[in-house]
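With one protein chain held back, the other chains of the complex are shown just where they sit.
Let's turn to chain A:
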Amino acid sequence: MTGLLAPTYTVDPWDPGYGVARGDELDGRESTARLDVGLEVPAERWQPITPAPGPLPGSVLFLDGVQRIDARIWHHGDGPEPVPGIAASVAAGLVRCDGAAQIVDWKVDRGFFAEQGEDIKTRHATYAFHRTLGGLDKLTFGVTHRMSELEVELAARWREQSGAEDDLLVVDGPLRGRTHLARTVGYVKTHQKSYLQREQAVVIGALGPGQRSPVFGMGTSWERRSWYLRLPGATRAPWAAVVRLECSADLAVEEAVALADVTALVLPALASVPHKDPRAPQNLVPIGGLERQLKHRLGDAGLLYRSLRGAFAA
């Protein structure tokens, strides 16, 4: 360790536009989460786990969504002040990887999020009204909420159609609100809070590529099981290439451990590389590809903006 005598520097691997993958308050002090670190192994025996080879899922599904604010709208109602609103486009898609990556389903939805109003019909699209309370800041939560709904809708529809029993669904972001989906894990790329105490956090720093932490139980506003996984392509930045996965708390510990092993076997191969993805390696290749295509399918922003202005000018 030469750090004290000759301080060295590391450039964070993520594009600065996306923030940092790891916050600077990761000593666990701030966390109010209830932890159960002894779920898989006792807390004092925590160490990196190399997954045991086992049966792999027949296909891995990646679920992700994108959103874009097409315009901010002022609704001039009866009140003295106009009411703010947002016209936004959201899209969700599902990629199946089973030898070939294919977008098996996708959906675009456009909504008008405001406290009051009605559907906006434009030349190119219709924005369905969604009553959303709160100020300007809260409106964006409405958009995100709509996107999550779309994602759940797609996932449920696929599960209904496909009839596959051995697939694994990876949802981009926390699993909140989607815990009812079977064989599903949430995939969290950023770590704004540390849920672990210092002793366990050291183990995360020591993970080798493809290794995972033991499964631990976690409860904030909702209960789940979680584990950390290190992808290949790490730099010297702290917690580089580490992602956190979570699954439903309804699963038995053995089931959760098996799921953790499967993710540690499947996901490292899909890590992206820095010159192709600004959030490499955490932003997995299928998710990056899906996001690009979904953004494309949101439609041309300029065209939609003009059509919105046109709709009210007429």
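The rule we apply is simple: a contact is a pair of C-beta atoms (placed from the backbone, for glycine too) under 8 Å apart; a residue touches a chain by one contact, two chains touch by 3 or more; residues count from 1.
Basically, contacts and distances are computed from a predicted model.
*Asks:* Looking at UniProt, which of "Transport permease protein", "ATP-binding protein", "Nitrous oxide reductase family maturation protein NosD" or "Heme exporter protein C" names the chain we cannot see?
*Replies:* "ATP-binding protein"
*Asks:* Using the definition of touch stated at the top, determine which of A:Tyr18, A:Trp106 or A:Tyr305 touches the missing chain.
*Replies:* The one listed residue touching the chain not shown is A:Trp106.
*Asks:* Which of these touches the unseen chain: A:Ala21, A:Val37, A:Ile73 or A:Cys97?
*Replies:* A:Cys97
*Asks:* For chain A, which residues reach the chain that was dropped from this view?
*Replies:* 93, 95, 97-107, 269-270, 275-276, 285-286, 288-290, 292-293
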